[in-house]
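Here it is, the structure, as structure tokens.
Only one protein chain is missing; all other protein chains are in place.
A, B and C are the chain letters, set down in written order, and residue numbers restart from 1 in every chain.
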Amino acid sequence: MNSFGRLFRISIYGESHGSEVGILIDGCPSGLPLCESDFKPDLLRRQPGALGTTPRVEKDTLQIKSGVFDGTSTGAPILISITNGNTNSKHYESTLSIPRPGHADFTKKIKYEGHADWRGGGISSGRLTVALVAAGVVAKKTIPHIKIEARILEIGGQTDYQALLQQAINEQDSLGGIIECRVSGLEIGLGEPFFDSVESTISHLMFSIPGIKGIEFGDGFKAAQMRGSEFNDAIIDAHGRTATNHSGGINGGISNGNDILFRVVTRPTASIGLVQNSFNFETNKMEGHQIVGRHDACIALRVPVIVEALTAVALADFNLMRRTQ
Amino acid sequence: MNSFGRLFRISIYGESHGSEVGILIDGCPSGLPLCESDFKPDLLRRQPGALGTTPRVEKDTLQIKSGVFDGTSTGAPILISITNGNTNSKHYESTLSIPRPGHADFTKKIKYEGHADWRGGGISSGRLTVALVAAGVVAKKTIPHIKIEARILEIGGQTDYQALLQQAINEQDSLGGIIECRVSGLEIGLGEPFFDSVESTISHLMFSIPGIKGIEFGDGFKAAQMRGSEFNDAIIDAHGRTATNHSGGINGGISNGNDILFRVVTRPTASIGLVQNSFNFETNKMEGHQIVGRHDACIALRVPVIVEALTAVALADFNLMRRTQ
Amino acid sequence: MNSFGRLFRISIYGESHGSEVGILIDGCPSGLPLCESDFKPDLLRRQPGALGTTPRVEKDTLQIKSGVFDGTSTGAPILISITNGNTNSKHYESTLSIPRPGHADFTKKIKYEGHADWRGGGISSGRLTVALVAAGVVAKKTIPHIKIEARILEIGGQTDYQALLQQAINEQDSLGGIIECRVSGLEIGLGEPFFDSVESTISHLMFSIPGIKGIEFGDGFKAAQMRGSEFNDAIIDAHGRTATNHSGGINGGISNGNDILFRVVTRPTASIGLVQNSFNFETNKMEGHQIVGRHDACIALRVPVIVEALTAVALADFNLMRRTQ
Partner (left out) sequence: MNSFGRLFRISIYGESHGSEVGILIDGCPSGLPLCESDFKPDLLRRQPGALGTTPRVEKDTLQIKSGVFDGTSTGAPILISITNGNTNSKHYESTLSIPRPGHADFTKKIKYEGHADWRGGGISSGRLTVALVAAGVVAKKTIPHIKIEARILEIGGQTDYQALLQQAINEQDSLGGIIECRVSGLEIGLGEPFFDSVESTISHLMFSIPGIKGIEFGDGFKAAQMRGSEFNDAIIDAHGRTATNHSGGINGGISNGNDILFRVVTRPTASIGLVQNSFNFETNKMEGHQIVGRHDACIALRVPVIVEALTAVALADFNLMRRTQ
């Protein structure tokens, strides 16, 4: 339920306002150099600070609790924990009676019969993505020959979006965005023809990121308006290089050696300062309600490093699977 | 690798031009009425016949080999096999030396070191989707209270597309399309907050369908241009009903009781009659090549019942998982 | 539930008196020579015929339905089906009202709420072990360097047991036995320190064989009466060879390169001709009842090839896992 992967397997735990969040990694091969400072660059990339990100800044103190000895992975499970801090739970208790629109407050209330941790969103918080980023750092180390790069393509429909962001902040509103990820240097033959296709596995992981509502590979939804004669990528050499890359580097679920290319969309942040209607379970009627707390005006700004991390997790697993075939 | 599901678990097998294709279903509860004629309606919906579909018509003779006794599921694994027929493999041997653009010929050649069954595309054939449809019939029976409906939204960018189809057929070309699926009547609380979110699981299965290149839930990619104040769905009553449904019936990965709504895009069929360039591994150079065989000009035409089937598989599994929480 | 294995994964299906039984093998590497006659020797070893075995003789007609092309495994799932025949179900209907002592009649009646296939024991029949033997044939092919040999150690407490067998048959009774299995030629490092220890995995599979009630590795239960100074195996060379082999070739759950050695015990066959007491759900009281049908007086006689098969399945999986470390 909270684990993913066949051979390189990650399990997430923790709550937004609990003592820590973290990730348990099983199946990481032994002999990999790994230390706590390796995580800094990607953790920093995830941290807020830029215009449109939350003022809740975490120090992200990370500890490797197991599976690493003398600066090297041992082959045993690696537990990585990141301490929480700078939490302020008082604004969240009201979510029990007035579930926030666009949040998991209501679905979790029903699913867990009132027992879910509501502080800061509990397990359903963007805070847990710090653990995904940590998993990505380890995953990337197992596939040093593969380059994964995610970047913001557009925010609110615009590629130059600073003014739009400032406007959304001023209006206490939020914006959606699109992130593109490109993977290069990967070998031919990763992925399986059916349920473990490259697209299946990457999409499975991407939809684990809070706020992702769509994914497309290669030309994606544009393919609906294309003809086969346009879309098909001609193979031009014995290495399988193609003249174009409409399919996004994947044929029949299997990597073809060309760049893997995909895009994901993030919905506008659910938490906004504007008054919104929701059902109040205490008064038993719908009423206007204002969310207090510190939030990102646009989560797309912080998502690229998370997209990279989970792509690395998928490829680390495919890479190990490939050795068995 | 070729299995999916936690409790309602399907395993696919077979090749396009082998003796049969089929599905093994484990975890189907006992006591479900099930007989071979139950499969007819959905198998018929998948069969070609309409304009733009292949002239290879199969009789789809289906047999339940195990797990059903006296017209009722026993709780033991259910093996369903569908005989192949009307196969003509002679056109496919050339795919070994000249891999078809847009197909898995090249990726499988490398992955399986020349041992893959090339006849009719082997395991990577649309033929195997008949087994997925069969799995869907069983899955639907386990969740009779849930209604799943998929339909073609557009072909080649148009909602009225018959003329466009005829033109593509005349030009020996192919078209992509978009399919929309709506699920209603499902309870609140299906799906998990992280790796087994409703979106993760449904997308995983959708990308198992040959030719799917994108998926979006609710407003999907349009969300990139929306504001939180527009996108958030206001909860209007104690049952969690929402005034709008931009999120597609899912919050924090968990069903909220409103309709689940998603769209998938199918690429234009890879097999077209036009001459296309590809690398010839015998002559060791790129050259023009014409694909012979019988193909759909637009696979989107046959995909809706497959989308329904795999959605049912996902929900059958979630439904069993829900009983354990 | 009815599957086992991480990378070399088997799924069993079928019922004793259904049309067929079989096994679906996923994860078998491509390029393995495989044809239907490869199965004959081990299927023959499992067949009855000797003193103390059932007069129900099956032809065991086996077909490879998928995953093999031109005499070679393709990397796709391999479905192997074995036709049932020579079935006679009429004696079994009474097991619904009078569950046989020592059988699964009662437990399955409750578990599946009366829907289980009762003919010949349904899925809980020794008949299904033919599918396990078939899986073993494929598994053995993936580890040709490893030698697996199981043999009967004793029947009814005696190593020379023909007279005892004849006596049990004459008295319409049955006998238990002990089978020993030795594995040689396997490399160091198979198995995992905790939940996937060599012992865990082999024992898991052995207890899938109907009638197995115990397993011990190396000196096993005798170790309870030994001292550490006796039991510890001294390592005598750089290859890890040991002077003795009390531990059965496994240390800390991991193979140490010496022979793996284990023994399993089979209970005396549950089906005997003698009148036995059981509860009659129709008359609602305990009464004497006689089982009609054709049975083995001692299943231990037919178990060695099944023990070998499942040991091969375990090692085939470990062997693939080892490549990923």
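Everything that follows uses one rule, which is that contacts are C-beta pairs under 8 Å (C-beta built on N, C-alpha and C of every residue); 3 or more make two chains touch, one makes a residue touch a chain.
Small disclaimer: the values here were computed from a predicted structure and weren't measured.
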Sole residue of A:Ala76, A:Leu153, A:Ile169 or A:Met286 that reaches the chain not shown, by the stated touch rule: A:Ala76
Touching residue (missing chain; options A:Gly122, A:Gly228 or A:Gly273): A:Gly122
Footprint left on subunit B by the chain that the document does not show: 6-7, 27, 29-30, 75-76, 193, 320-321, 323-325
Residues belonging to subunit C that touch the chain removed from view: 1-4, 12, 99, 101-104, 106-108, 110-112, 123-124, 128, 154-157, 168, 173-178, 188-189, 192-197, 199-201, 203-208, 210, 212-221, 223-238, 240, 242-243, 246-248, 251-256, 265-272, 274, 276-279, 281, 284, 286, 300, 321, 325
Where the missing chain touches subunit A, by residue: 1-3, 9, 11-15, 18-22, 24, 26-27, 30-31, 65-67, 69, 72-79, 81, 111-113, 115-117, 119, 122-123
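Just so we're on the same page, only the chains that are shown with their structure count from here on.
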Chain of greatest Cα-centre distance to subunit B: C
Distance between chain centroids, defined by C-alpha means - subunit A, subunit C (Å): 45
For subunit B paired with subunit C, centre-to-centre distance based on mean C-alpha positions, whole Å: 37
Subunit A and subunit B, separation of their C-alpha mean positions in angstrom: 25
For subunit A, residues contacting two or more additional chains: 193, 321, 325
